[in-house]
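Note that this complex is displayed minus one protein chain, with the remaining chains in position.
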């Protein structure tokens, strides 16, 4: 089965997770989502997992570890998420919210606390539960183990929510939930709130941008607003960084007004 | 079958392409060529694809997306390239030239315009055809679909050519076609134009460099000219960056003179 990995571990550390996984499930097909999540940024990791998970086939096990609390009392959890139509997705990681938006985006979900030490590596380090707990648990689930074997079901998991943008007359208002590698600003304003038309002129913090369907409709360096590939309103700059241009960072409030 | 990916998408976005591919062809063996192509640099992507594609086995599907024109009227294409000896390679990507040098390097090739919307993802975004068009089309071809099912054959595709260096007495002349991660300067002067011998002293823009077979024959920080692993003349600096030393960038003209 497919196992995806998302961490802020950078180099080398993901490889020992892969070794552990393949030692348990030699047929696992391991796919990296990212190992460059902004360090210790649980919300960025949660967004990236949410953005990618639903494109994987049913049965995929997603291991996501951005875990500043590793080795302390924060719990480890495993989630079974079931889409409306068919199949399911598994999510494995720390109980700090990183898995929740992705699980919600899939459908209904059940959360289990991981306590079954028989599943862990023989020596569990205090600093690398990705290798010693999450990787082996994910591999066992990938091999067919019942998720309920990880531990008891819980309902008091740590929640994480990106909120929702809202429409106010000729404007929409929301928050920056992610800045991608291109410097594109992703908001929590979903496409169904947007009635702007290509060519409309928008104002953001007294700067203007045109609403377009894609980058290539603008000149080099020109700012634009668009419905991005995640289904949310984004600010971009054709072949440039909107984050620099609009001086926005993750968590900032954003108001986008259409010029009359 | 094997599917290679080459993009300028950086982090996270390639993962959703992989999810789409594995949802269609669970047995696809996905290999990353690069996701760090210099942003929007179609020529750099074309060189990297050309440098790597021919090392993969017959039947490989190469998906390459450096695509500043995504969502505009630029076309999407699929190529079947056939080497002299046996087998074939498929190339999938935007019609901006990125696939052409690699296809030429394989052998004879046929180009098809991708228009069959049945192959696309259900909702095609305006900004991420890598995920919504190129990934599913590549996966269907990898699974055995006839390439002619993507759309009609065309001959007016966008061409891209790196040109050829030339020999002039005791000098060779050409252009910089790629700067690699080491700062090595790759030219379009192919090895068959070179009759220099190890130890020959070369002049480039009034700077001198020795011709050698490999880096280790030079002192730390010493510049050299050599036949690189792509079969072209390269300028390098042992454990340093030739691009910094010679102040050359992609597209620059380059003249290399052998001292008498």
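For reference, chains read A and B in written order, and residue numbers begin at 1 within each chain.
As a working rule, contacts are C-beta pairs under 8 Å (C-beta built on N, C-alpha and C of every residue); 3 or more make two chains touch, one makes a residue touch a chain.
In this text, all values refer to a predicted model and were calculated from it rather than measured experimentally.
Novice: Among A:70, A:119 or A:189, which residue is in touch with the absent chain?
Specialist: A:70
Novice: Suppose we count only contacts with the excluded chain; which residues of chain B make the list?
Specialist: Touch with the absent chain occurs at residues 2, 4, 29, 31-34, 36, 48, 51-57, 60, 180-182, 213-217, 226-229, 238-239.
Novice: For chain A, enumerate the residues touching the unshown chain of the complex.
Specialist: Answer for chain A: residues 9-13, 15-16, 18-20, 22-23, 26, 30, 39-40, 68-72, 74, 125-128, 131-132 touch the chain left out.
Keep in mind that, in the parts below, only the chains that are shown with their structure count from here on.
Novice: List the centre-to-centre spacing of chain A and chain B in whole Å, with centres computed as mean CA coordinates.
Specialist: 31
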